[in-house]
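Supplied in structure tokens, the structure appears directly below.
The other protein chains are all here in position, but one chain of the complex has been omitted.
And then chain A:
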Amino acid sequence: MAYEEMTGAKILVQALIDQGITDVFGYPGGAILPVYDELFQQNQIRHVLVRQEGGAVHGAEGYARSTGKVGVVIVTSGPGSTNAVTGLADALMDSIPIVCFCGQVPTHLIGNDAFQECDTTGITRPCTKHNYLVKSTKDLARTIHEAFYVARSGRPGPVLIDLPKDVSLGLGPYIPPADVVHKTYQPRVEGDRALIEQAVAMMAEAKRPIFYCGGGVINSGPRASELLTQFVNMTGFPVTLTLMGLGAVPASHPQFLGMLGMHGTYEANLAMHGSDLIIAIGSRFDDRVTGRLNAFAPNAKKIHIDIDPSSINKNVLVDIGIVGDVTRVLEAMIEVWKARGYKADAAAIADWRRQIEEWKGRNCLAYRHSDEIIKPQHAIKRLYELTKHREDVFITTEVGQHQMWAAQFYGFEKPNHWMTSGGLGTMGYGLPAAMGVQLAHPDALVIDIAGEASIMMNIQEMSTINQYRLPVKVFILNNEYMGMVRQWQELLHGGRYSQSYMSSLPDFVKLADAFGAVGLRAEKPSELDDVIKEMISIDRTVIADIRVDKAENCFPMIPSGAAHNEMLLGPQDKAEQPISEEGMVLV
């Protein structure tokens, strides 16, 4: 069969259309100009012009995570691609499907230290799921379709295509997606039946079980969250979620214990520690979750369901590891549970839940309210109370204290409505991510819960948000400190606040004005509700500068090097439990 010949640039655009792509994020430059010329001459794909390439990748991440589609980025060679690196590393850690096209100098100049040349595939190899340098236009269509397949299959991730200028100008055949055969990468989606049988039998025996679920449930699609909630209901087992998993089970679910881990709830962490069976689903036993490994859930058997075999037995050895897609495995587990007529040990589970209720009684998220000064926790709580009636609220965050408070105090009822940089912890993620979310959901209420330090890292994207009239709300918890850095300095470094205070911050109200947005400010608790209501009611971009208590710390906290049952619950705990030497070297 003869394929139509076209230029590489046109192949790229045609491939995007055939992949169902409607929006791309990017920034032009010399080596990628042929592609931009082609984009100019069509109207099926909308291009969002960011202000820095890092913003393009985070924008695509927000877009991808809120829609379940693949995010697409187009940047130029050299600095274009190096600026994209942080976003790619972020997407790799959080398993976000991205395809990033980078312009490259023409093939005959590669290796010559040409203008705006860098070894993009070399630089991005460890921070992408896979990457390609396309050396001939005849390979381009196949490569692009394979890139999309790799990005979204198995454990999703970022894939980069380095595109020399002569390849995008040259002629080659356009091969449609259906004609591309994937030779090697065939991730396993069906779980092993025998292991599923064993796992479910183990669950029926359990006395103190807990579901510990993560971003893999979200990545598996909304059906996975439904199945998980169904399984949680059927078994009566308690469930905790990781930072990346929030929304997989409704926050209002009576068996939901909140987030676990370093800033997780007392009840979630103690339930993990005291459990006799952990059912880990799409979670990866990350160090922020496990605390000190040799004291992690000492009496628990562990079942681990993950699509990535390398996640299983990586940090924590498990008893049953099931490789497969969460949706498929949960379907099979529920089927086995029903078919075999399994029942949870009702008496034991009732005892277990009573114990958990007792832990809940500690009210670990309590904070001292003030009428003088806005407590950051209170700000998030009010934001939640005043927006929870809406179905269409999407929250993004930057990284730090505000992120943890958002995770603790904002209740997520549905998957794909919470976008945060979990694995890499990228300050500056939230604003461009909110831009991507708003682009995909033009009528939704999209709020970037930010800190004043993080927001400065990609503040230039306010200009993009203005250009596309995106009514993103930026809710800054402004304490003039890098709050989490300051908190660690207080707890670990004798209160020596080295470089964590920012003087000369911009006036965020004026800054909003300069970017064509509306600036609001709340300085007293009495002003907070009005500012939040006004922010929501304005049909434009808003920056709300919420002046919060500068000294507030985020609790509970498992200090680094400590175990789940060695949590600090509040400021009164810190003097009694100094951090171990082993803990000091951990991040």
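One rule holds for everything that comes next: contacts are C-beta pairs under 8 Å (C-beta built on N, C-alpha and C of every residue); 3 or more make two chains touch, one makes a residue touch a chain; residues count from 1.
By our rule, contacts and distances are computed from a predicted model.
Missing chain, UniProt protein name, picked from "Peptide ABC transporter permease", "Transhydrogenase subunit A", "ATP-binding cassette domain-containing protein" or "Acetolactate synthase small subunit": "Acetolactate synthase small subunit". Only one residue in the set A:Gln42, A:Gln230 or A:Asn313 touches the chain that does not appear here, and it is A:Asn313.
Of the listed positions A:Pro126, A:Pro254 or A:Gly361, the one in contact with the omitted chain in the full complex is A:Pro126. By the touch rule set out above, chain A reaches the unshown chain at residues 121-122, 125-126, 129-131, 133, 150, 183-185, 308-310, 312-314, 317-319.
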